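Note that this complex is displayed minus one protein chain, with the remaining chains in position.
Chain lettering (A, B and C) follows the sequence in which the chains are written, and residue indices restart at 1 in each chain.
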């Protein structure tokens, strides 16, 4: 059964130095508050996994929390580049960043395999591309019935997956609606999981398109109102598109980034 | 885009002698009306595919429509045996019935592979059982990353899949809720698909837990009110548990079955 | 404590269901087949284990039916579930990775090493004496749940030396075969019949560990198709309590 904890305690208990950590949320419901709490607790040597390492991972990478990034698309969506990610890859700043690069289809299937308790997944993918030359977690497999060649990718089983959801009840059952991305798979694939929510409520009223994660499939739930900002939480608040533009100006330079980090992350320590 | 047709025309157009046909619906929403229309049109040599060939296939098998059955559980749920199925397997009556036998997990994954455009699926299944000795569509596969041995099963891609749903709109978009079984996978895996519905409506009002099949993923929709009886359609009518008991008395003997067939299926021809 | 058959106010089937229900404890995730397993699991949820999590292969997580479901896909299972999911998801995301504590199975034949047959009676698969329904979800339930409990009415026909067909693998021919095959769950750790309770010994062979009220060892031997081992710590199943019996009967009466 999921334990309901303050965010600070949940991160302290679930996320350790050296862990493989997946923060998921496909544009919608990105767990920004949890990401910043991980920075605030100065985690190191993380292997960060995420299909779209947008602002949330630009922050973690710029803060030096990550040793490695497993991903499929690393941009600031609708704006352009992730400057901290580029600085880490191109200049090893603030620390070198190893990368393991896939396509979305590959990453999604790696989570599916992880959630399914299988060691690998099969897909029609990567054919003719240069990705298999640089990513050793892409192999070929032969269909035992037709002889056809397909791609195989290994399961992702993060030490901890973190997602954001709209609501949980007091028993720790989680309710998500709108775009649900790979959140269910990320949670089910992980050894431990943390779900931050907009609010904890007495009763989860059914919502069309909802996805429910039963309490017994989640390790911890933490209330984090507005915890997806600048991403959005359908039914709660809209995407802050201007913040994505603003982030471009912050992330572009090491100085402005470090100032942001001190003011907006470490400076908020007492408040949590 | 799905065409909205009378059931008789839809079956005539979509289901041909010798086809591989899947009627799906896991206890809920079993397409009985469509099954009886297939009998009425005296289709022959069908390969029938279905996880749980309950009454609907007992009827098709007893009527001599099937040459082969691909399945994972062939009983009258909550009652006992399928007597027509047993008579066909044990005594080749009215025609011999070849069987290809899997587990639910295997069948579900075969549909998933079919829906995914993959030639096979991988699962942890069948280990230590006698099923692989008798079913040549179960093979082993080695994980290219861990060396682990797993089971592989080939995709199911029926010529036509038939399901029953609560509603469609006039554009042919289909709405299903309650237990959804493998219906989506069965439709997406098939070359052609027929969805019978309780009613065609102007607008599909959202229902919690709904699954939508867009019109462009379906070949034909046919209105068939009460078309799942004696199975049920959540929101429309309950399961007729007594009919399942009653079927035991009908199906038990060839005579009573043939009488039922003449009265309740062929005798209804004019009415359709 | 021993009651004679005459004095009993309950049937042996009731004793079996109650003994099976008692084996479940609160908070466990239980994968439930229809029939005897479903009766036992719902009884447990109505008595001592209200937070038992029932998972049905039709696609329901955490069903809380107010009556016995008439089938595995009874609408009441979906209406009272925490989550309704597709059948592929049940098997792939919830059963296969080992998220379920107890797989609760029935059997047509069960053998000395807990292997289960629900496929065919007779030696020739192509020409069976009796064609049974087949595998359903059982092979993977038996493989992937942490433990498997089997509930079955016991007779020389159902309790056989070696099943005619292994539909669901128990302990094979014993001596660590499960581990050799890489199966992750512990397999059948408990068999509950209308006569008593059996547990595998260290070789995987089923041993009588408990007798229901009013049953003697000799009766069990006569209903067992192999040379039965009896545990030195053989105990007695406590008779059903009033609450257990009443709850069971109410469950079965509700439609």
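Convention: contacts are C-beta pairs under 8 Å (C-beta built on N, C-alpha and C of every residue); 3 or more make two chains touch, one makes a residue touch a chain.
Keep in mind the model is a prediction, meaning the values are calculated, not measured.
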item	value
Chain not shown, its touching partners among those shown	A, B
Touch with the omitted chain, as defined above, among A:12, A:95, A:179 or A:200	A:179
Touching the absent chain when the full complex is considered, from A:85, A:120 or A:216	A:85
Residue in contact with the excluded chain [from A:125, A:144 or A:214]	A:125
Where the unshown chain meets chain B, residue by residue	1, 112, 115-118, 173, 184-185, 188, 211-214, 216-217
Touching residues on chain A - with respect to the absent chain	26-28, 51-52, 71-75, 77-78, 81-82, 85-86, 89-90, 101-105, 108-109, 111-112, 123-131, 133-134, 148-149, 178-182, 184-185, 209, 232, 234, 238-239, 241, 244
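One rule holds for everything that comes next: only the chains that are shown with their structure count from here on.
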item	value
Centre-to-centre distance between chain C and chain B (centres being mean Cα positions), rounded to whole Å	28
Chain A-chain C separation of Cα centroids, rounded to whole Å	41
Residue numbers of chain A (touch at least two other chains)	117-118
Residue numbers of chain C (touch at least two other chains)	92, 96, 144
